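Note that this complex is displayed minus one protein chain, with the remaining chains in position.
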Amino acid sequence: MMGIVDKIKEIDGTKVTVQRENRIFVDVEKERVIGTLYSMKLIGFSQLSVLSVIDRIADNQFEIFYVLYNRDEKVNATVRVWIDRDNPVIETAEKIYPSAHAWEREIAEMFGVKVEGNEEAGKPFILENWNDLPPMRKDFDSIKYSSEHFVFRHSEDKNE
Amino acid sequence: MEKMTQDQVRTIANMLRKRSLWMIHYCTGCGAMELPPTMTSRYDMSRLGLAPFVTSRQADILLITGYLNVKTLRRVITVYEQMLDPKYVIGFGSCALNGGVYWDSYAVIKQLDRYIPADLYIAGCMPRPEAIITAFQDLMDLIDSGKADGYKRYKRDLAYYKENQRKVLG
Partner (left out) sequence: MSKSYELFIGPNHPGIPGNFSVKIELEGDTVVKAKGDPGYLHRAFEKAMEGRYYIQNLALIPRICVPEPDINEAAYAMAVEDLMGIEIPERAKYIRTIVLELARVANLTFWMGSFAATLGLYTLSQWSFGDRDYALDLFNEICGARVYHMFIWPGGVRRDLPPGWEDRVLDYVKYIKERLVDYDNIFFKNVMFKYRTKGMAVVTKEQAIEWGATGPILKAAGVAQDVRKDDPYAAYGYLDFEIPTLTDGDSWSRAMIRRMELDLSLDLIEQAVKKMPKKGPVCAKMPNPLKGIVPAGETYAKVESARGEHGFYMVSDNTGKPYRVAVRGASHTHMFTIAEKVLIGQRLADVSHTLVSLDICPPEFDR
């Protein structure tokens, strides 16, 4: 078990936290994220489970996380990287994990993160004709948007 | 033989119409999960003369199975307008009625009958096959008595429906 943690620690610039057995968190700098993912794949983390974003609005940062799985050691590791919220740019991981392509399209649409190198990121994916803030950001108010665009049914509407 | 009045023709037409309703096979939401049991051996809606059908041009019933998000609404309106008269809409589940658990969602519309006229609603999430069968029987009664007139309302109040549609679809 400790073997895989040591292997991750050997990758340059990683800060490793072991939460419990088979759940590891790896914090890296923005510049090193692609290199780290590549090294992680070389030591056996061959499956990308989730790639998504957490909006850390209090720190004005986006946290991008990649949940990886190592089939041989049966370990999940989460690579976390913080980027600037005002200029959210991240390099694509689709060359390393092909399944990252669709997840990156999703984060580009839902959070407005620019993904360099992914041609389709930024094109409409799930939403259609969307012209407001990216909806998963914390400063997008879903209730306000709904009450502006849709009409709620109230009990007095019965006779309408 | 005396000539039949227009009313008599309509009565006979409605009587025949309600006996062979075809439902378009469009699973707009998660309520579509209770349709396969309704269609197949256990609840078997064919015994009421109902059958699922693939194209909009030959179908009579449009089931809005649950929530409708804005992207689907555009397709539902197209499908509804492609269907030939007379056509009937059943709003299925709480979400079509008032948004249901998605009341605060930015993607889901809250009232189906602002965009297309609904003849009947089934409450609940999700309605059981028994409720669906009852709804079909109620719809037949409405057709028989000439009260299922959603398609006429759509023509009469087209400006109202189009304005609401434009407001969400842009």
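The chains carry the letters A and B, assigned in the order they are written, with residues numbered from 1 in each.
Please note the rule applied: a residue touches a chain if its C-beta (ideal position, glycine included) is under 8 Å from a C-beta of that chain, and two chains touch if they have at least 3 such contacts.
Worth saying up front: this structure is predicted, and the values here are computed from it rather than measured.
K.L.:
Given the contact definition stated above, which residue among A:I8, A:V33 or A:V67 touches the chain not shown here?
P.N.:
Final answer for the missing-chain contact: A:V67.
K.L.:
Using the touch rule from the top, list residues of chain A that touch the missing partner.
P.N.:
19, 22-23, 25, 46-50, 52, 54-55, 65, 67, 69, 71, 74, 76, 78, 97-99, 101-103, 105, 125-128, 135-136, 138, 140, 142-143
K.L.:
For chain B, which residues reach the chain that was dropped from this view?
P.N.:
Residues of chain B in contact with the hidden chain: 24-30, 32-34, 36-37, 39-42, 52, 54, 56, 67, 69, 71-72, 75, 79, 101-102, 104-108, 125-126, 128.
Keep in mind that, in the parts below, only the chains that are shown with their structure count from here on.
K.L.:
Can you work out the whole-Å distance between the CA centroids of chain A and chain B?
P.N.:
40
K.L.:
Report the residues of chain A in contact with chain B in the complex, numbered from low to high.
P.N.:
127-129, 131, 135, 140, 142-143, 145-146, 149-153
K.L.:
In their complex, what parts of chain B are in touch with chain A?
P.N.:
70-71, 74, 97-99, 103-107, 109-111, 114, 167-170
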